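Submitted below is the structure of interest, expressed as structure tokens.
Just one protein chain is left out here, and the rest sit where they should.
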Amino acid sequence: MNFFNSQLSTLNPQLPKWLPLGLLLAVLLIFPIIIEGTSYAYLSRMAGLVGLYALLALGLNFTLGYVGLFDLGYIAFYAIGAYTAAILSINGYSFLASTFAAIVVSVFVRLLVGVTILRLRGDYLAIVTMGFGEITRIVFNNWDSLTNGPKGLPSVGESIRPVKILGMTLVTNTHYYYLIAASVILTILVSQRLENSRLGRAWVAIREDEVAAELTGLAVARLKLGAFVISAVFAGLAGSIFAHWERFVTPESFVFWESILLISMIVTGGMGSIRGVILGAVLLGGVPQLLQAALVGSRFIDYRYFFFGLVLVLAVLFRPQGLWPSKRRQVEILETEYVN
Amino acid sequence: MFIEQLFNGLVLGSIYSLIALGYTLVYGILMMINFAHSEVLMVGAFVGLAAYTLLAPPAGGWVALVLVLLVAMTASGLLGIVIEKLAYRPLRQAARLAPLISAIGVSIILSNAVFLWVSNQLLSFPKVVPEQSISLGFMKIGSLQILIFFTSLILMAVLHFMVQKTKMGKAMRACADDLTTSGLMGIDVNKVIAFTFLIGGALAGAAGVLNGMYYGSIKYNLGFLPGVKAFTAAVLGGIGNIAGAVLGGFLLGILEVMAAGYLPNGSQWKDVFAFVVLIGVLLIRPSGILGERIAEKI
Partner (left out) sequence: MYKLKSRLLLGLAMTLVSGCAQKSASVRVAVAVPLTGDIGTEGQGVRRAVELAIEEANQSGRFPYLVEVRAFDDRADPKEAVSVANLIVSDPNIVAVIGHYNSGCSIPASQVYARAGIPMISPASTNPKLTAQQLEEGWLGPRSIFRVVPTDDVQGTYAADFVTDKLKFKNFAVLHDKTPYGQGLAEQFRERFAKRGGQILAFEGIASGDRDFKALLTRLKSLNPQGVFFGGLYPECALLIRQAKEIGLPATFFSGDGSKTNELLKIAGPAAEGAYLSITGIPVEHLPSAKTFLEKYNQKYPGATVKPFDHFGYEATNIALDIISRVGPDRTKFIDELKKIRYQGILGTTEFDAKGDTKNKIITMTKVKNGEFAIVN
């Protein structure tokens, strides 16, 4: 568990290295229980939502962060996961079954899309993935017989069943917080293992110089496809959790803006850096929500996204390499990579 | 009916082309998606409305139209320069996606600033010049459509002249070819880039005014959708390529109109149709219709 690194503790040499991280984890683990029933209970909802963003951002990090594939349509697979889970849950399937199906369907569609479009490069790939994201949303909005169109699922008389895991029924935000936290931890572990494997190094090599990578004998096309498909697992998982937590899905949750937000999280945090991506999700996913709580009763509540834009610009101007880049990345920042 | 639809597509396409040119000019030199371009368009529309309210009564008609266009284009062009200087220039040496995020931030700031301090209402936009319906026997077309179409064509012709025949245009082309070497050859790169943003912004400003006139209303979020469409058009034509942006814009306009005009339930599926065509074209020509093949790094 060294993903938070020891930078914090070097500030104070007397403290053991694991202390800041340990404290942080302990706080994250118990705070929802402490605040439950108080007037700060809403914080577990917000933390859960930030966790959901972290889950998605870590998933997108596989393609955008490691391989450098500019993917503007990731939210489509989140939507596919959410709708698959919702439809199955309405028809009586359990949480685990519908989540599994959500992941399988997301991965399968992602595979089909990837095989078709991954030979495109750079911004051409971006626009095609964006197109796919929009196509998915419009199809969900127009395919009334399957998705109930703009009215959303479940329709009148149906409902999404509550999540039952290990004999427990999840109801409150705190329950979902732990479910999401567990998923995020799992994703971090998977990311870490892959990042430090041959596969992870090969991905980064492609990101840094595709031609050189190909010349050293890497199967670039298959490696790209692999990252592309793996990232869909987390989109499907997040989609299923979202559908069960909200107990209602409509196409308006899966707009282009969400894809932009995820990309902003990764770049602001630090591309390819697990801790950075999480920080990006916390910052960009959390700021608007905390502002909402902080500005209640004030005229400035309308200013939330103005502030959000400022945060985004300032963050990237002061830390163009990301707020918390990975070590590997820090080395590269010395080089410029955009003109030739 | 087909000719009517074709004409609808050409008018829509001419607006897309104007906007797409701004994306493609910047992309050609800096290789970045200027995400804030759509908000420059929106600001241009608001400035145009303000200019009309202040200037129109004494001037009126054609004079007013030219004045409104000039004021809006100047304001948008200057806004483009300011954005470049504050938000993109500090990031010119940074990783590729950093300026994109900065651009997203700027676009959020601009639309929210207009929402907060200018107007959060749907404002009606005048037609500026009185409209007539012109009958060609087999079809009727509005003078407004003709006006928009030809204004766009004139602006594109001016741009073409500027890029091909002036010294600054030559410098722009050189920078698009190789920014670093152009700098080494004594071209003031910063000046060229600023000029590019000025031109791109001015075209967006004009598109904003035409957009406002054509649809009769403006709102703080009006830039986003045409912005996305125009960027798609630029990619379709081959981003970085000026002729490609124009071609892509017209093609996208015609595609959308034909989808909405001939497919059953076409209006709700036309974006899907347009994107499917885009994906198809890119699979056959991975750099767009007129785009050059991307040089491989060796």
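Lettered A and B in written order, each chain numbered from 1.
Methods note: a residue touches a chain if its C-beta (ideal position, glycine included) is under 8 Å from a C-beta of that chain, and two chains touch if they have at least 3 such contacts.
Keep in mind the model is a prediction, meaning the values are calculated, not measured.
Trainee: Which of A:Gly92, A:Gly157 or A:Gly217 touches the chain that is not shown?
Mentor: Only one of A:Gly92, A:Gly157 or A:Gly217 touches the chain omitted from view, namely A:Gly157.
Trainee: Can you list where chain B touches the absent chain?
Mentor: Given the touch definition above, chain B has residues 1, 4-5, 8-9, 12, 112, 115, 119-122, 124, 131, 133, 140, 142, 144-145, 215-217, 219, 221, 225, 256-262, 265-268, 270-271 touching the missing chain.
Trainee: I need the residue numbers on chain A that touch the omitted chain, in ascending order.
Mentor: Against the left-out chain, chain A lists 37-42, 45-46, 49, 138, 141-142, 149-152, 154-157, 159, 161-162, 171-173, 242, 246-248, 250, 252-253, 288-289, 292-293, 296-297, 301-302, 304-305.
Everything that follows uses one rule, which is that only the chains that are shown with their structure count from here on.
Trainee: Could you please specify the touching residues of chain B with respect to chain A in the complex?
Mentor: Where chain B meets chain A, its residues are 27, 30-33, 87, 90-98, 100-102, 104-109, 112-113, 115-116, 178-180, 228, 231-232, 235, 239, 265, 268-269, 271-272, 275-276, 278-279, 282-283, 286-288, 294, 296-298.
Trainee: For chain A, which residues count as touching chain B in their complex?
Mentor: Against chain B, chain A makes touches at 70, 116-117, 119-124, 126-128, 130-132, 134-135, 138-139, 141-142, 209-211, 256, 260, 263-264, 267-268, 271, 302-303, 305-306, 308-313, 316-317, 320-321, 333, 336-340.
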